[in-house]
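Single-structure report; data block below.
Part of the complex only, each chain left as placed.
To keep things simple, chains are lettered A and B as they appear, and every chain counts its residues starting from 1.
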Amino acid sequence: MNDFTLILGGARSGKSRLAEARILDAPHTTAPLYIATAQAFDDEMTARIAVHRDQRAGAGWQTIEAPLALTQALEQAAPAAPVLIDCLTLWLSNHLLAGSDLPAEGARLAHAIAAHPAPLIAVANEVGLGIVPDNALARRFRDEAGRLNQQLAAQAGRVILVTAGLPLALKGSL
Amino acid sequence: MNDFTLILGGARSGKSRLAEARILDAPHTTAPLYIATAQAFDDEMTARIAVHRDQRAGAGWQTIEAPLALTQALEQAAPAAPVLIDCLTLWLSNHLLAGSDLPAEGARLAHAIAAHPAPLIAVANEVGLGIVPDNALARRFRDEAGRLNQQLAAQAGRVILVTAGLPLALKGSL
């Protein structure tokens, strides 16, 4: 069993900041790996992603962008590198739009997470606490995101819910 | 005071699975009663509801479908039968669309829940943590669902919030 933490939260809850701090604060001899799943759809977003990547490089991170090929990026990571995946929900959304086989993708990812020897933190959005969306694709996304969160929470040693920057342990200790 | 547990959670949070497991795991001499409030609007949904009912029958449940007549179903339940209501929020939505007197329906339900002698678990959705809906009916539904959850939480001996399949005690112990 490796050291896998799932960090859940809403939009602008501070979940990514908590995840970054936890990776950097833990002792590590290899540069931590940041696997980013955001996809740039325009120049503004390309520029913003580059700024974030440069900031993280200054803090010692290596960054890989993997909007779809998250599992492959994780399989190829240096075994001793602590890994931060940010975030699972965007990755799921990218695969939903790409028409991928979501249960198969989820199973491969869960296996790669379990196989990574160094500490790993995955960030995910909790999106199921509003009213039922009008849009059928949004309903399907909400269901799939909830399923993936349940699957990975079952596997994680530690699950933390972040609200207004404050962590709450749902499984394991803070 | 009977043994009443309210289980809250978002879409695909694992709340129904937790509720079913808790009912089946507790000692009982009478078959547990599952009161389902989902309404089939098409053949696909009719088929899905039938599959779930057959699965539960195999696990020892009796199922009653009560999209509107939940309170009557509960009043007629065998006194020794543990009861699972899944879910209150769909029942409320059905009554909202039917133009019912919601405070009166809520009061009758609360009374029937308190009067059932055997353990009872009710599942409800938390729907108030997204942005304000554009749609006036959705706003009213959100308000009414919040009011019902508050009313029943005040009466429950135990309230559990489920996130990614993980329970958190809001009242009483897990």
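One rule holds in what follows: a contact is a pair of C-beta atoms (placed from the backbone, for glycine too) under 8 Å apart; a residue touches a chain by one contact, two chains touch by 3 or more.
This structure is a prediction, so every number in the text was calculated from the model and none was measured.
Chemist: Hey, this file places 2 copies; any idea how many the whole complex holds?
Modeler: Whole-complex copy count for this file comes out at 3.
In the analysis below, only the chains that are shown with their structure count from here on.
Chemist: So chain A and chain B are the same sequence; what rotation in degrees superposes their CA atoms, nearest 5?
Modeler: Angle of the fitting rotation, chain A to chain B: 120 degrees.
Chemist: Approximately how many whole Å separate the CA-defined centres of chain A and chain B?
Modeler: Whole-Å distance between the two chain centres: 32.
Chemist: For chain A, which residues are in contact with chain B within the complex?
Modeler: 6, 8, 10, 126-132, 134, 142-143, 145-147, 149-150, 152-154, 159, 161, 168, 170-171
Chemist: Which residues of chain B touch chain A in the complex?
Modeler: On the chain B side, the touching residues are 9-14, 126-131, 133, 135, 138, 141-142, 163-166, 168.
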